[in-house]
Each structure stands twice: as structure tokens, then as C-alpha cells.
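Every protein chain of the complex appears in place save one, which is left out.
Now for chain A:
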Amino acid sequence: MPEVTLRTSTRDVLRLAQPRPRWFVPGLLAGIGSAVMAVALLACSAWLITVAAEMPSLALLGLAVVGVRAFAIFRSVFRYLERVSSHDAAFRQLAELRLGMFRRIVPIAPAGLTSTGRGDLLTRLVRDVDDLQDLPLRVVQPLLVAATTALLSVVGIWLIVPAAGLTLLVCLLLAAILGTFFSGTLSARADRELAPLRGSLADEVLEIVENLDVLTAFDALNPRLEQLAQTDARLRKAALRRSVGIGVQSAVVSLFAGAATLGALYFGVPALDSGGGLLSPVLLGPTVIVAVLVPMAVFEVFGMIPLAGSAWRQVRVSASRVADVVPTSVPGEIPVDVVDPQTLFAPDRAIGPVVLELTDLGARWPGQHQPGVTGVTLRLAPGDRVHLAGPSGAGKTTLAQTLVRFLDYTGSYRLNGVETRLLAQSEVRRMVGLCEQRPWLFDDSIRQNLLFARDTATDAELDAVLARVGLTEWSRARGGLDARVGERGSLVSGGQAQRIALARALLANFPVLIVDEPTANVDSAGADALVRDILTAAADAHRAVLLISHTPVPDELVTARVTLPAHTGGHLQGQSM
């Protein structure tokens, strides 16, 4: 393997990907068995033929015949067992891997994942975690199998013709070192050169395809296509330059395979005269032939190593990407409970009315230098319905994420007079609920999407809450509570998703409810109706509602209005997931 310095966090991730020995070893043993059988098949066949030519006892020949057949069959059987067993182990480890990742993501999500908060990057993260399965399957196992088989063969040949054994060892080592050196440095250099070109080509293609209407309408298509053709030509040229280096590794391995065979012949001939190694007195000619032919079979098994090398590079990239996204330590902007949840203010299940007070509150997203929101002073009491407006970029979403303690704050944020820093986050979230800008619906039924807000709710209660948010007809048309919402709510429109999210929040009965930009993904015809329905459904003498929205809100529906001033921090509106 090319020498690399792995950061500890990457190493942690890799460690999680390697199955525990109990699961891993059976597949490894079967793999070694299969590889050894493959070498033994060639050795035994060659021996059989040369022995036969010397017309020995039939018993010895019979043994060889049985050996050849057995090796042929067991080689395939072991190979099958290896593949089944090692895949099973890798899948078992996948559960551990995903759990391990999840444990690390939980404390920082969702605000700590902002840089990856967009759906496609999240998908990337999940795929990277799954790709780590290649570590045992395509890296560790092939390396161990190839190394063990090579070692056993070297010892075997050394026993026949010591010098041939040493030649094989040297050839194997050189092939491994030079082979991985060439593939490592050459492909690393090529990747450094190609990756940015690939990236900009992909960006340009996406820009053209996505904005074909704009480019056509503004007569700007042809220059773009020419520019793309130039990028493509640069990429092609780089790829052609790279191709020269590509076969070098296979060529080197093949060269040393030949060298090992030649070496065995060269040393084998004098060995026949001088008596050779420990085993050779048994039957001189035939055993030497084995020493000559075995290197060919060994190098065939050895062919796994270069593939393992390239798999390793990919696994390492995935691992470091995972490690980047999921830091080992929680960034300073994300709150960490300072209190032990056990020794808390008596965690009172039935929560009464809550008064929320903000004084000069500020908050910042991880990795940003400027605060996302500053100087917010606000009081929400039961029965209040406040419309929070403000230009884009003023920090409305930042504020929402801060109030449910996804982000830490400066200044003061009190619930019923207690500074929330002193409360467990789960305690705060029992009092303050949030309907996110893009509510996440789970790929399940409507019932399950509602039930997790309060799992004791009866179907009648669920129907009642759907009626409150104006979804009765909609849910009936789809077959009631059992209707599925589709992957990422794909079967549900933006407005309906908001209504389901609101129904969920009403079921959980938060004393303080924050609704963040419910109309962001709703066409403007539906937006007014949605805002009206949300405020009507959420209105309750015991509940305080904070509606964050750029859509105008009629006066009769709210008790107060607050406007966040545009601030010059230059912070780009943080997208929650």
C-alpha cells in the first residue's frame, strides 16, 4: 500500500468498517483455502504428468489423480464459501457501521451538518458509509489471502529448491512494491490532474442542461457549448496522458511472474545435479518441475493485490469524506448538555404554559465567522401569535434553529425564567417545537408519520388532527391513514407536507410552536390559504406561536409583528435539512 498518513478520525471510521474476527475469519480461511487449492491444482497436475512419464508405482499415481480432482473441486467450493461468508460478515458490520455513524451524527444534527444539509450531499454521506463495506471485502481479505498463499508457496518451493524459493520471494516482493508504487503514484498524480477537470466538466454540463431555457432565450447557448467542448478536450487530453501510465503495474507484475519462472528454471537445473532441498530426494525431476510451475499459479493469486490497492484508495476517500462530515468533536456553535439529564429539574411530563424570553440573542452557524442572527429581543407568552418577518438573510431560520437548541446562543434565552443553557436539550424541545422549512416525511404511512409525535394517539385523534389542518379530504382520497407518503415525501406536495408537519406538532402539543417559512415551497396561490390555516389551527390560549414567513399575514390572525432587520453579516441563509 502506498504510505499515507491517516488522520485519527479517518482511522476511527475505517476501524468501524472492519468486521470483528468472529465474522471475518471464516471467510478469510475459505479464501486462503481456495487460493492454496488453486496453486496446489497446478502443482499436483504438473507433478502427476512428470511422475507418470517416469512410470512409477500405480499407487503413487492414483494418489496424484485423487489429489488433482480434489483440489479442482475444493478450490471452487472454498471460493463459493468465501464469497458467501465474507459478504455476510460485511453486511453484519454494516449495521455496526451505520449505528456508529449515527451515534456520532446525533449530537450535531442538523445544524452541524449544514454544509452537507442539502439532500444530494446527505445521500453522498450515506453512500460513503455503505461504500466502506469494501474495506473487508476488497482490501483486507484479498491482501491477507494473497500474502498467505504467497508465503506458503515460497516455503514449499524453498523446501524443493531453496534458491528458487528465494527468487520467488524476491520477485513477489518486488512486484508488490513496484506494482503498488507505480499504480499509487501514477494514479494519484492522474487523479490530482483529472478530478478538478471532471468536476468542472460536470458543473458546466449541469449548468447548460438545467438552464437550457435561459441560454436559449438569451441567445447564449453556442458560446457555452464551445466552452464545454474546450473543457471536454482538456479532460480528454489529460485522460490520454494518464493512460500511458495505466498498464505499467500489470506489466510489472507479469514481468516478475516471468522472472520467477525463469529463476526457478535457472536454479532448478543445477539443483537436479547437486541434490536440491529437503524434499527433492523423493523424486528429483517431478518436484523440480513443480518448483518451476508453481510461481505461475502464485502470481495469478497475486493479481488480487493491485485491485486491492485501487479499492483501498477509494475506501480511504470515502472514509475521509465521512470523517470530514461527521467530526469526532462537536463544533463550538452546537450546544452540548451541561447538565446530566438524570439530575434534572424534575422532568415533569405534563408541561404547563410556557413563557419564552429572548434578550439580545445571537447565534452563529458552525464554520461561519459572522453571526447568523444578532440582537434579538422578544417575549412570547401563552396565547401569543407573532409574525416574524425580515429580508432574506436576516437570520430568521437561524433564530428558529437556535430556539430548539440546534445552535448555541449568546445573550439570554429563558423559558419560564430559566436560562435554557442550564436545561437539557430534550427538556427544551419538549417545551418548544418547530415545524421546519422543509419538513421531513419518513418513507412510511401517514399514520406512522403522525404517530411518532405521540405514539399513544388513537386513529380517531389522528383523523381529528388531520381535520384541523385541512387534510381530511386529501387523506380520504388516498385511502386514509395507511396511505404512504413516498420516499422523502415524494408523493406529497410542499403544502401538504407542511400541513402534515403541523398536524405532527399539534399532536405533540408543544406549549411554544415555531413555524419556519411554511410557504417556501408552495406556489403563491396556495401560500395565503396555508398561512391562514396554520394560524387558525395552531391558535390556542395555552400555546404561543411564532410564525416565520415572508408571505404577508392578515392582521386578524396575529397578535404581534416583529421584523428582523437586514444585517450586514453577509451570512448566506443557512438551510436546514
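By definition in this document, a contact is a pair of C-beta atoms (placed from the backbone, for glycine too) under 8 Å apart; a residue touches a chain by one contact, two chains touch by 3 or more; residues count from 1.
Note that in this section contacts and distances are computed from a predicted model.
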UniProt protein name of the chain not shown, from "ABC transporter permease", "Acyl carrier protein", "TIGR00659 family protein" or "Thiol reductant ABC exporter subunit CydD": "Thiol reductant ABC exporter subunit CydD"
Residue in contact with the excluded chain [from A:24, A:158, A:365 or A:406]: A:406
Among A:25, A:155, A:177 or A:206, residue touching the chain not depicted: A:206
Selected from A:180, A:261 or A:320 as touching the chain missing from the view: A:261
